[in-house]
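All protein chains but one are shown at their positions in the complex.
Each chain gets a letter, A and B, in the order it is written, and its residues are counted from 1.
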Amino acid sequence: MKEKPQMTSVASGVARKKKVTPSAILMKVSMVLIIGVAVYWLGLNLTNDPKQFAQVTVNGLNNGLLYALIALGYTLVYGIIELINFAHGDLFMLGAVFSFSLLTEFLGATGPSAKNYALLLVVLLLTMLFCAFINVSIERLAYRRLRNAPRLAPLITAVGMSFVLQWIGLKWIGSNPVNVNTVLPSTDFEIAGIVIAVKTLIIFAVTVPLLIVLAFIVNKTRRGRAMRATAQDKDASRLMGIDVNQTITFTFAIAGAAAGAAGIMWAQTTGTVAYNLGFQLGLIAFTSAVLGGVGNLYGAVLGGIIIGLIQSYNDGLAIGPGQRWSQTMVFTILILLMVYRPGGLLGETAQEKV
Amino acid sequence: MSLDGRAVLDAQDIRVEFGGLVAVDDVSFTIPEGSIVSLIGPNGAGKTTFFNVLTGLYQPTSGAVIFDNVEITGDPVHDIASGGLARTFQNIRLFGLMTAQENVMVAMHSKMNAGVFATIFRTKKQRAEEAEARRFAQELLDYVGIGEVTNEYARNLSYGDQRRLEVARALALRPKVLLLDEPTAGMNPNESAAFVQFVRKLKADKGISILLIEHDMSVVMQVSERITVLDQGQKIAEGSPAEIKSNPRVIEAYLGKSGSEASK
Partner (left out) sequence: MANTATASTAPAHTAVSGNRKWAIGFISAVAFFFILNKFLLPQATTPVQQFFNNWFSLTSMAEIMIWIVMALGLNIIVGYAGLLDLGYVAFWALGGYVAGWLMSPFFSSLQLNFFGNARPGFEFGIHFHVFLVLILGGVFTAIWGVIIGGPTLRLKSDYLALVTLGFGEIIPQFMLNGADIAGHNVTNGAQGIGGLDDVNLFGYVIGTFALPEKFLMVSLLAGAMIFFSIRLRDGRLGRAWLAIREDELAASMMGVPLWRTKFSSYAIGAVGGGIGGVGFAILVGGVYADRFNFVISIIILAMVVMGGMGNVWGVVVGATTLAWINSIGLVQVGDLVNNTFGTKINFPSYQFLLFGLLLVLMMLFRREGFIPEARIRMVMNEDKIGDEEKVSDETKIASN
């Protein structure tokens, strides 16, 4: 999605003769090693207990789709204004909190029923609107003014915004996690010995179409084209008559909506909401975005699923580092990616060297 | 005539390709030691790209840059600079929030040695080094004619003074070769004339070889011993001012811009 015209990269590796440096070799070797170890680890567990493996895989996909939704927001925003919106994860949290407040508390929709399913859909839409609205507001009030400021300023502002949103969450539901009595049925069913919760199916049923719709919007609609053009070259887009401000607002709106959807689905399927939900998941989601290739919608989905799987494997498999190392693992992946392959899987490999 | 001297900077068959676009097309170029040469050409000719290859900012797709008999192609920018190849910028890039003196002292970074401990504890060696650096900076500021604004923030200086400060800063690298990127942009005829004098003085006093990229033809004609003309990435002419002035290819390249300029 992001392909800068080569002439404008000052010290980029474009006109550079490809030198085979020792560090490049080291990197290739370590990548092979890491992948080898990962395959070995997974294979070990697969043969050890295939049922558990399949189960954990399903869980991973489950979480992965939610991560993908959140990652989408990060990747779209970064693609268009090159800003890591630190507050995005907390936006997701607010979506979860809002949906809890509205659906579970105010409307009292707990437990499965036709009426509650209908309410769920309504609240889903409302949550998406709510988060879109907040995201757009943040952009208008804070980020827009700093668009041309030195790099540090919008970054620090985003961090500050994250704190503000967390505070709102704190005030809204308190410092302790709250239980959400979901409207979704808690039943499971079995396929070939693997237990799949109905909730998981619902997640698939909601997120997959949502992702398809979002992909459609970004790739096929006029607005989506404007987004991609602006992400590539803001000045050129402006000259072509694209309203850059509006396009950026639109991007934030979509990102917010995706986060909101993820929020309500999270609340309804995991059953817990806490004010600091956003921080942890935000980093996981951003790692997913980077893994898939920042600025690339499909990359966000791919990255989300992979990270979801990795985390699930680490949490759930019998043989492995164990749950207490999951977070460290994800962060390590993030760091390795940033250093060695910031373009991720589907993005460009050119590193902007200092 | 200094043009016969050895080439202190020798760019051989420089080719720069960006994707499918050829910005610099097998250009060879030398700067004879102790000479003042210019590089001209219409916009988009590839001058700045070529210039950036010389200073190490871009690396050529093929070709080599030899500086003082040592190949510097692929060397890091700061090593090339501290090795004696200094430049000024077309759009002034001073460190606005540092004083004139500090700006010049930044360029002395590579020639100074004080480490962390020496700096913190102000050892005798460090103090002496700092004093000498300050003195040398002042000397350079005086030399370019802005000695009185030593403690002014660079941002507050007048445009002309800023241009001079850029030169002073470049000189702090004790360069063998000085590359000036459109140094007279924004100057009126008087200032340009003074600048021509200044460039001559630089060469006479310090023996520095100088390369200018310029659009102001009168300056180019007055100060250059040799002019090289680029057009669309290729070298189309090279010679004395008289030769270039009457070269039909050069005039043709500039037609559409302003033929009168080229035939001044």
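Just so we're on the same page, a residue touches a chain if its C-beta (ideal position, glycine included) is under 8 Å from a C-beta of that chain, and two chains touch if they have at least 3 such contacts.
Here the structure is a predicted model, which means the values were calculated and not measured.
Student: With the missing chain put back, one of B:M112, B:A204 or B:A242 would touch it. Which one?
Tutor: B:M112
Student: Using the definition of touch stated at the top, determine which of B:P32, B:G46 or B:P183 touches the missing chain.
Tutor: B:G46
Student: Given the full complex, what residues of subunit B touch the hidden partner chain?
Tutor: 43-49, 51-52, 55, 57, 76-79, 81-82, 86-87, 89-91, 93-99, 101-102, 105-112, 114, 116, 119-122, 126, 130-131, 134-135, 137-138, 150-151, 153, 155, 169-170, 172-173, 213
Student: By the contact criterion defined above, which parts of subunit A meet the unshown chain? Give residue numbers in ascending order.
Tutor: 7-10, 78, 82-84, 142, 145-146, 148-157, 159-167, 170-171, 175, 279, 283, 286, 324-325, 327-328, 331-332, 334-335, 338-340, 342, 351-354
Note that only the chains that are shown with their structure count from here on.
Student: Please work out the Cα centroid separation of subunit A and subunit B, and write it as a whole number of Å.
Tutor: Taking the mean C-alpha position of each chain, the two centres sit 48 Å apart.
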